[in-house]
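All protein chains but one are shown at their positions in the complex.
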Amino acid sequence: MSVADTPQMSIEAMNERIRRCAFNAWLGLEIVAAGAGEVEVRIPWRAEMGGSPDTGNAHGGVLAAIIDATSSYAVASGIGRIGATLDMRIDYHRGAKPGPLRALGRVLKAGKTIATADVDLFDAADTLVASGRVVFFVRPPAS
Amino acid sequence: MSVADTPQMSIEAMNERIRRCAFNAWLGLEIVAAGAGEVEVRIPWRAEMGGSPDTGNAHGGVLAAIIDATSSYAVASGIGRIGATLDMRIDYHRGAKPGPLRALGRVLKAGKTIATADVDLFDAADTLVASGRVVFFVRPPAS
Amino acid sequence: MSVADTPQMSIEAMNERIRRCAFNAWLGLEIVAAGAGEVEVRIPWRAEMGGSPDTGNAHGGVLAAIIDATSSYAVASGIGRIGATLDMRIDYHRGAKPGPLRALGRVLKAGKTIATADVDLFDAADTLVASGRVVFFVRPPAS
Partner (left out) sequence: MSVADTPQMSIEAMNERIRRCAFNAWLGLEIVAAGAGEVEVRIPWRAEMGGSPDTGNAHGGVLAAIIDATSSYAVASGIGRIGATLDMRIDYHRGAKPGPLRALGRVLKAGKTIATADVDLFDAADTLVASGRVVFFVRPPAS
């Protein structure tokens, strides 16, 4: 990545914050690459992530949580701080078989007040299983 | 509730299915009341549900997962079977302090192919913390 | 309606503003009832509103525009000013046959920064044809 792509929050700082966030730590999220407004996240499988008792596929809510967290760090990598999530939209494209997941988050637009990020979520076979868009309030507190 | 309100899947059957779904079981979901197309769900707090390390409030992804599951059972209570989630929209209204949560799910429309359900999610102080709409594909397999 | 229900922008002021908004005027929107955070809107049919050449049903984009405008005035009736739309989600439930439409908008939550409103849209047979949720940025300019 070029210098212009340097994330505004370091990968180390983001992963350290993830470990201090109880549910992100439970999910086992790890940011493995980042640029300015882009992150790649790896998520190991754990048995509690299962949804349907019929198929064993991942719970849609787990996928939503991964998309939520990934978008938050995509924004952090772009503006250097964590925003407040206003809303989120998730589309489910295909059942996610048990196994590690990979999420790619990218800021679509970061304004002074609102930032919007997109996330694509892939299963171990690199198939797109879900995608989402998340909107954040990012205005810093008046100083 | 009147007879017309009898759920198409019994509370016992829904709770039994929840216990067989790994992540719903982890969340500790329990359906405490149901009608035809309406469910009330109780969710105990567990420390791993925390989001922000600064506030300790619930992780937005946990709230999304609860809304996903609640909507699914609202549909089951209305049509007697579990649909496949197509997409979900979550709005976050306020930080959810650590503590038990309560979700109310209601089918807005159940057609032959698509069902749509709304969920409101309340914290222990009965404040609306998040709400969502979920769309399901519900066409039964051709016989 | 009780005194508490008095809209924060009068019906006359809202309809006057509608007539000064080119596309709302084209749509022929008329607010016929309002409370604090609630509006009822009537929309006459015009031939240009048609969508599918096969069925003649209303264009989904026309329904979206009506939902957008109705939500905006629901917020205005609740807080006394027009917000800036951040995002909108529309669900289409059924084809809307040619004929007058009726929209009911209601504020779900109005905070200091963000307001969220829901709209249900009915056709001439009073069938729910579409519904939506719209999120607004409503923080007033610093004075």
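Note that the chains take the letters A, B and C in the order they are written out, and that residue 1 is the start of every chain.
The rule is short, and it goes like this: a contact is a pair of C-beta atoms (placed from the backbone, for glycine too) under 8 Å apart; a residue touches a chain by one contact, two chains touch by 3 or more.
Keep in mind it's a predicted model, so treat the numbers as computed, not measured.
Visitor: In the complete assembly, which of B:T55, B:T113 or B:T127 touches the absent chain?
Guide: B:T113
Visitor: Out of C:E40, C:D91 or C:D118, which residue would touch the omitted chain in the full complex?
Guide: C:D91
Visitor: Given the contact definition stated above, which residue among A:A22, A:V62, A:L121 or A:V135 touches the chain not shown here?
Guide: In the full complex, the listed residue that touches the missing chain is A:V135.
Visitor: Could you please point out the chain B residues that touch the chain left off the display?
Guide: Against the missing chain, chain B presents residues 86-87, 89, 113-114, 135, 137.
Visitor: Could you list which residues of chain C touch the chain missing from the display?
Guide: Listed in rising order, the touching residues are 17, 20-27, 47-53, 59-62, 64-69, 82, 84-92.
Visitor: If the missing chain were put back, which residues of chain A would it touch?
Guide: 89, 91, 93-94, 108-109, 111, 116, 128, 131, 133, 135
By our rule, only the chains that are shown with their structure count from here on.
Visitor: If you fit chain B onto chain C using only Cα atoms, how far does it have to rotate, to the nearest 5°?
Guide: It works out to 180 degrees.
Visitor: So how far apart, in whole Å, are chain A and chain B when each is placed at the average of its C-alpha atoms?
Guide: Each chain reduced to its C-alpha mean, chain A and chain B end up 22 Å apart.
Visitor: I'd like to verify one number: the distance from the centre of chain B to the centre of chain C, where each centre is the average of its C-alpha atoms, in whole angstrom.
Guide: So the centre of chain B lies 28 Å away from the centre of chain C.
Visitor: Cα centroid separation between chain A and chain C, in whole Å?
Guide: Comparing mean C-alpha positions, chain C is 33 Å from chain A.
Visitor: Please output the residue numbers of chain B that touch at least 2 other chains, ranges allowed.
Guide: In chain B, the residues touching two or more other chains are 89, 91.
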